[in-house]
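All protein chains of the complex are present and in place, except for one that has been dropped.
Chain nomenclature is as follows: A, B and C, assigned in order of appearance, with residue numbering initiated at 1 for each chain independently.
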Amino acid sequence: MERDYDDIPGTYLLDSRSYRKGYHVNMFLMSLNKEVCRDEFSKDERAYLDTFQMTDEQKLAVLERRYLDLLKLGANVYYAFKLVSFDRQPPQVMYGQMADPRLTFDEFQQMMHEGGRPIHGNRSVEEWNNG
Amino acid sequence: MERDYDDIPGTYLLDSRSYRKGYHVNMFLMSLNKEVCRDEFSKDERAYLDTFQMTDEQKLAVLERRYLDLLKLGANVYYAFKLVSFDRQPPQVMYGQMADPRLTFDEFQQMMHEGGRPIHGNRSVEEWNNG
Amino acid sequence: MANLIAGMGTSHVPGLGVAIDNGKTQEAYWKNLFLGLEPLREWHRANVPDVNIIVYNDHATEFSLDSYSTFTVGVGESFKPADEGWGRRQVPAMQGHPELAWHLIESAMIDEFDLAVNASMDLDHGFTVPLSVAYGQPSEWPTAVVPICINVIQHPLPTALRCYKFGKAIGKAVASYPDDITVGIWGTGGLSHQLGGERVGVVNPEFDQQFLDNLTRDPLANTRLSHTDFIREAGCEGVEMIMWNVMRGALGDNVTEVFRLYHVPVSATAYGAIILENKKRRNEQ
Partner (left out) sequence: MANLIAGMGTSHVPGLGVAIDNGKTQEAYWKNLFLGLEPLREWHRANVPDVNIIVYNDHATEFSLDSYSTFTVGVGESFKPADEGWGRRQVPAMQGHPELAWHLIESAMIDEFDLAVNASMDLDHGFTVPLSVAYGQPSEWPTAVVPICINVIQHPLPTALRCYKFGKAIGKAVASYPDDITVGIWGTGGLSHQLGGERVGVVNPEFDQQFLDNLTRDPLANTRLSHTDFIREAGCEGVEMIMWNVMRGALGDNVTEVFRLYHVPVSATAYGAIILENKKRRNEQ
């Protein structure tokens, strides 16, 4: 079913569609709140992932830390942070990786220092296509 | 704080007052939903109870299966059922024990067969005192 | 457009499940009750919707003092019978209907109902006993379900009126569901019962029958009862009847009562059941 926010570009929110698609990957990410699960995951990432009913595509995206793909496969960004924290990385690494075009840590910091990504031109897919 | 149901006789409901008074005893009772906890409790009832922050009075009432006292000490009847089930007893044993005057299993069944406890005379403490 | 065909109210006393599971329904204690339930089961054989929305309450099984929501809608793909203290009841798993559940949540949230969403809740006797009452012992249940758990244990509870209004919101959501499916709605729990305290075993047939009469003829009368009215008149756990208001609210203003049973005792309670067909549906036929 279509939603009135579907034309907002580059935006992935947790609704009933992504909820169902991303249920197991999000529950995996959620488990990293627990130290005992983080320990399991450190020992053997693949083996730990195999205890969740995730698709292979989702597992690979986790293993390869492809964050944008994770969102496309149903993960929510607040859940995805758990993986960034697990890696002891600053979130800007994830932000830069997801940005289009991609940005390094410094480039992302620079964009934010200059006031962030401007809203003008970023409100709708139509604006993007005409941009 | 008084409530408008405080004058209903022989009735113990779960509200903010009993919630706070009975929090730990109810959480103990709730734990009996889990087989692993039932096993622990079977092995050594007292030792298992000591893992909960219950008062001694509450622990004794559990050990001695004094159900009416349990309600007076903050337990809710739906939680108390877990203990009855643990003992593999029919609920009528608990019902009869709580009734005033006390009823045996057969007496309780008999009262119910005759239509249950009549509402007349049982609506308020005042009716009880005048009964 | 989904079509809400009818509503059922039924008590959900655990003993009923025990009697069915252990083949005791022909024993002296149960015989008359199950004889009385035959027309209800007959109706269910002739009227199997695609989905039943089942309004029930959890009895210190899945939800506890630690975390209790007023209205919880189950969006799981399927649901297991719960371990309530004596192992899981040996009945089939319940297939969910996430599409309808989410549609209902999205619709009712816009109507200012503040719902909880749950994907993993096990379902206790409050849910599984009504299924057995209606469908007996099939190898799998004939319909998908949307479980709606109402807090009727831990005060403050939703008011009787709030429950009725929630039912209205459910009815509206069903009517706007895009797929052409048939839906039933069940309210469970009640009638008179008090399970704890010195007054244990209270039964008030006049109150119960009036409540049943009102369901058909004057549903708003049942929304004017306070929790204290229910507790005083029908016992501490009699307040479960507010769940029948959700069922009634979901139906149209005009209903036809096609079944009623009132029987004392089942365990420490008064057993009641009712089936209300949506009038609109009759006219359409």
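Methods note: contacts are C-beta pairs under 8 Å (C-beta built on N, C-alpha and C of every residue); 3 or more make two chains touch, one makes a residue touch a chain.
Keep in mind the model is a prediction, meaning the values are calculated, not measured.
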item: Selected from C:Val18, C:Val48, C:Ala119 or C:Ala175 as touching the chain missing from the view; value: C:Ala119
item: Residue among C:His12, C:His44, C:His125 or C:Arg162 that touches the chain left out of view; value: C:Arg162
item: For chain B, the residues touching the chain missing from this view; value: 1, 16, 19-20, 23
item: Touch list for chain A against the chain that is not drawn; value: 3-5, 8-16, 19, 23, 26-27, 29-30, 32-35, 38, 67-68, 71, 76-82, 85-86, 88, 91-92, 95, 98-100, 108, 111-113, 115-119, 122-124
item: Where the unshown chain meets chain C, residue by residue; value: 65-72, 105-106, 109-110, 112-121, 154, 156-159, 162, 165-166
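Note that in this section only the chains that are shown with their structure count from here on.
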item: Chain-level touch network, classified as line, ring, star, complete or other; value: line
item: Centre distance in Å when chain A and chain C are each reduced to the mean of their C-alpha atoms; value: 40
item: Distance from chain C to chain B - Cα centre to Cα centre, in angstrom; value: 25
item: Length of the line joining the C-alpha centres of chain A and chain B, rounded to whole Å; value: 49
item: Contacts with two or more other chains, residues of chain C listed in rising order; value: none
